[in-house]
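Every protein chain but one is kept in place in this view of the complex.
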Amino acid sequence: MSDSVPNEVSVNINGAEVRAKAGEMLIAAADRAGVHIPRFCYHERMSSVGMCRMCLVDVDTGRGPMLQPSCMVPVAEGMSVDTQSEDTKRAQEGILEFLLVNHPLDCPVCDKGGECPLQDQTMAYGPGESRFVEEKRHYEKPIPISDLVHLDRERCILCDRCTRFADEIAGDPLIHFTERGNSTQVLTFPDEPFSSYFSGNTVQICPVGALTAAPYRFKARPWDLDQVESTCTTCSMGCRTAVQSSRNELVRYLGVDIESVNHGWLCDKGRFNFEATNSEERLTVPLIRDPNDERQLLGSDWGSALANAAEAILDAGSDGIGIIGGSRLTNEDAYAWSKLARSIIRTDNLDAQLGDGLPAELVHSLPPATIADACEADTVLVVGPDLKEELAILHLRLRGAATKGHTKVVEINAAPSGCEPYVERAIRCGSGEAAKYLGEILNSDDDLATRLREGSVVAVVGRSSMAESDHSSIAVAALIRDELPHATFLTALRRGNVRGALDMGLAPGVLPGRTAIDNPSSALDDIWGYTPSMKGLDTTGMLQAAAEGKIRTLVLLGADPLSDFPDRNLAAEAIQRAETVISLDNFLTASSAQADIILPTTAYGEQGGTTTNLEGRISRLTQKITPPGSVRDDWMIATELAWRLGGDLNLTSKEQIWREIEQVAPSHAGVTVERIMSEEAREGILVQESSVEYIFPSVQEPPIADGYGLRLISGRKLWDASTTTSMSPSLRPLAEAPVLKVHPTDLQRLGILSGSDVRVISTRSTENLKAVADESLERGTALLPFNQPGFGANRFIDATAAVNDIRIETL
Amino acid sequence: MSEMLGTEIAHAAGFIANETPRIVTARFDYEDSFTLERYEITGGYQALRKALQQAPEDVHKEVTNATLLGRGGAGFPAGVKWGFCPPGVWPRYLVVNGDESEPGTYKDRLLMELDPHQLIEGCLIACYAVGLSQCFLYVRGEMAVAQERIARALNDAYEAGYIGRNILGSHFSVDIVLHWGAGAYVVGEETALIESLEGNRGMPRLKPPYFPASIGLYGQPTIVNNVETLSNLPWIIDNGADAFTNIGTETSPGTRMVAVSGHVKRPGVYEIVNGTTTFRDLLYGQDMCGGIRDDNQLKAFVPGGGSAPWFTPDQLDLPFEASQVGPQGSMLGSGAIMVMDETTDIPAAALTLTKFYAHESCGKCVPCREGGTWLEQILRRVVDGRGSRRDLDLLIEVGETICPGDFPHAAVPSKGIEAKPFPYKMTTICFVGPSAFAPIHSALTLFREEFEAKVAGNDDRVLIEVPVNV
Partner (left out) sequence: MGYLDGFKVTFKKLFEERVTTEYPKEKRPKPPRFHGRHVLNRYEDGMEKCIGCELCAGVCPAKCIYVRGADNPETEPVSPGERYGYVYEINYLRCIHCDLCVEACPTEAITESKLFEFSFANRSDAIYTKDELVVDDDGQPKRQPWELWHDGDDLATSGWMRATAPSGNPDYQNRVGWSGELGYGVRAPETGQQEKFPELSDLDFLTEDQAEEQH
């Protein structure tokens, strides 16, 4: 043990020498040394406040032992600590007795009872008996402080964890202490609910049962929970979660603290959408359209449903097939479908993205960054969707880096975003013109230009608006690559396992392992036997072809083009025109309800395998519950279909699929099943290699809007009409009805009162909508959320246009 | 002048003059003492002029040499405190702690009401000496007259060029902002005051850093001084540090203001010589309090604000000198003396004080929030005659969770009680928690027989409090 390690000090804890990082809090050093100091208010991801006084220990810095809160005392060389001294024990007993003085002890009905730090620490360090005989403090029993969170102030021990989280981590300081002394309590502001996207985290970190989650309320007790660790696939962040079930029903997700991704936090959507898996509306048996009545779907068996599907696929021929979707699938499922499509059906018409992402070749060819890179970079350049709405935990990480670290976040966006409170600069650009604005900055003598050119840069690039084509994002990527060659990229693609699906080749022109279609690995050639040589169609292309009658059979792999494809009219026409639509889904969505053959599949929590997040980080999914009815994994459906099509995928299990992936996918070489099963995979296994090159197309500047038109901007909200949200009873009410936001001057010009209904006209459709004035928008623009209940902006969007304009009229 | 004085506030007696040298109360005899005219006629703002002709370091040195002890309670030398500012860090702030809220203390209120210009001049001198250009005057929310007078004085001083840009033609510029508190005892604690000034909930900050001089208001070095401390500065600069140290003792020079309340013949604020005046001089001196009311016997007195352990007649001959009071088990604190004569119901008196501190707890840390209220509940039961002997021990045991180890108290030779010296240990963040225990501990240690009388007959009963309405 050398004494001269820089930034390290030696501390004596309970007689043992412990090396600790200089400046580290004593409680953290003790934790690492395996000495547990009881605590309530201390949380390793938040600043210390020293409020609960539970972590008082005897600290001797040469002036004799003194009781000090170990969450507030930084370690110092030669410090001697006794966590078991008589004084410490007496203080711990005293503090616990004080905490219990007003704690209601309604443990039997408390959701926390059984996993409660207050219970546990009272058992371990408490006095055993209370001397308090007076009446306890009383408040109204739980008050809902938001739609998802209940607050029981009687149970609260005022540790400041939730309020600190809301303020420090989430940036939504909507709860705080009120009153003083004995009546101090946590409350929201009057008439202002704790409507944070991250409110569920406060429930998880509450050391007592003061904050409880409405979806979990009285669902189970901790001792009848079963738990596995898994990865959230709600968006492409890949947050580590603990999935808990009771009696084969998912009841709770908890965030698991991993350094690389989520730091233990989850967004409320990812935390509470387990309700969708449990939904009564899940499909449990295959459905076939009634040959006698087009409007009817009949329950069927797998044999006939698959036979019908195989027949439709054979009928259509390899050019007449289009396979849309797949970002809901696990990596293994995606690989099986990629293999089925290319080697057996012999088509390259497959695309995991629904015209709402970036070209797969672009995603594969950009120099990759990690989330950690972004949080350490000098500048993070965000040109993409509103991260708070679409990749909420990435927003949280960047916010943390911007508020606590040295990272500066610069955002270029056509509409205001949730990141604005912490960005160094929010540059408002015209829709589709982000590259132009960025170019102007880079060519100016702005400090920002210097910093971008000289400092480290991570660019978060994605689709800013569904109403503009991907050309705008491609132009930004091209500009950054040319002007800032040192910059690395995070592609802000939103869907669950979209990155994994692209890696597995669920996109035209790319094969598993991030290789181009004309450059298959020899292992792939050997095992697959056949790969198409021509690049196929992407989703837009397939839908167009279907609408023209060129594609006769459409396979929807968990995709709902009617809700998610930017151009609803095109999607509707394609589904209408296609002779057979085969849908693999959990629910009857807008699109699958129109399908001819519906094959029910397993949902999150019912399937094992792996998933890949937006960084290219592979982590494990763990099956927790047995799926309902006769639903099947997507890969099983692929192998069955292959069989009925006269081929054989030779895939027998998820594990065996992964072994094959590891063999054929050059980028995944070395990522063995053993590694995936190992402890290493908790943080995820980062895969960054790629051999795909992207030829940037020349991009035209978008046309100027005419004097009457408003340029449409459309992004997603966290609470939207997406399937998992609408199938979760607790979350469904949170999605608001859509309103069209327009600058007040534009409304005034048209003589429209804010809040009134207007007629909205685009080249695609004419609809009535409520218009509301919003000063934060630029003049000449209109903001409409993409997919809210009852109405989606996709009715107005022409997917082939670079930008979309609308007109509004009074009714 | 009565319209200027506003409504007389009944609970506080005024200033009572005596024979001691008058440093901070010199102008109190004039009815218009708070006006700029009177201040200027009586030598006001001369010290500022004098200071501006010296180098800031020299002014600082003068104050350091005067050993001006902080008058807010802790008694830390002001000059030394100023020196804690880390060099080269700007901006720095001066915050004047006018949130005088210790029970029994009302000396700063008189200084702010009767001589606001003296305080302002003191602020300016401090700013000049430490190189501050921004000063915040934090005045307690309830002190309407003080706020009004300070506001007027600030306006007059701005107009006369004493505050603002290039004061008196020098390169020295200062802005002074008046801030009204919202009335919370704990904001008298300097870090809580800073939080409150920043617009946050008034809760004490955690130590370290022990002094806001390193990290204070808005994260910058901040000097927090008491009103009386700053009011001494003009006189010190005018007359020199030597003249100041010639008064009083070497360790406690100058004069200090004390507020006497309770059972004396003439309660009020007195300016007394620091270090040499004894409690007997103050309470029995004919030019001071003039003895106990109705010539009763003195039973006990609180020597330094509601949070100080109590003294009995045995300690009457102690001087106002921290180094002598501390070993005897109490503190001089904020200079509030509360006198209790033989008719006093000691447990009830302790309850009054404890109730105040329990109510004023900010709720931040557990021992103070829960312990204070619990102590109050137990004591109330005892005072109401519903307590048991067990409750008396319980009071001490509960208090020991707030203040582990020996708690200071005075000696009572007749009962064989020996003194336990100041200070005490605590599990709380600030002194509010221990303050709730201090009166109980003193009362119970020094007058246990009165508590036992209250619980006589209940000895072995186990009392379960049953709520009246459930």
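Read from first to last, the chains carry the letters A and B; within each, the first residue is number 1.
Definition applied: contacts are C-beta pairs under 8 Å (C-beta built on N, C-alpha and C of every residue); 3 or more make two chains touch, one makes a residue touch a chain.
These numbers come from a predicted model, not from an experiment.
Displayed chains that the missing chain touches over the full complex: A (touch as defined at the top). The residue touching the chain not shown here, chosen from A:Gly34, A:Gly62 or A:Pro108, is A:Pro108. Screening A:Arg32, A:His138, A:Arg217 or A:His486 for touch with the missing chain picks out A:Arg217. Which of A:Lys141, A:Arg346, A:Lys550 or A:Arg732 touches the hidden chain is settled by the complete complex: it is A:Lys141.
Remark: the residues of chain A touching the chain excluded from display are 106, 108-109, 113-114, 141-142, 217-218, 220-221, 223-224.
Just so it is clear, only the chains that are shown with their structure count from here on.
Across the interface of their complex, chain B is touched by residues 48-54, 56, 66-67, 69, 72, 87, 90-91, 94-95, 97-99, 101-102, 131-135, 157-158, 176-177, 179-184 of chain A. The residues of chain B lying in touch with chain A in their complex are 184, 186, 201, 206, 358-367, 369-374, 377-378, 381, 394, 397-398, 400-401, 404-405, 425, 427-429, 462-467.
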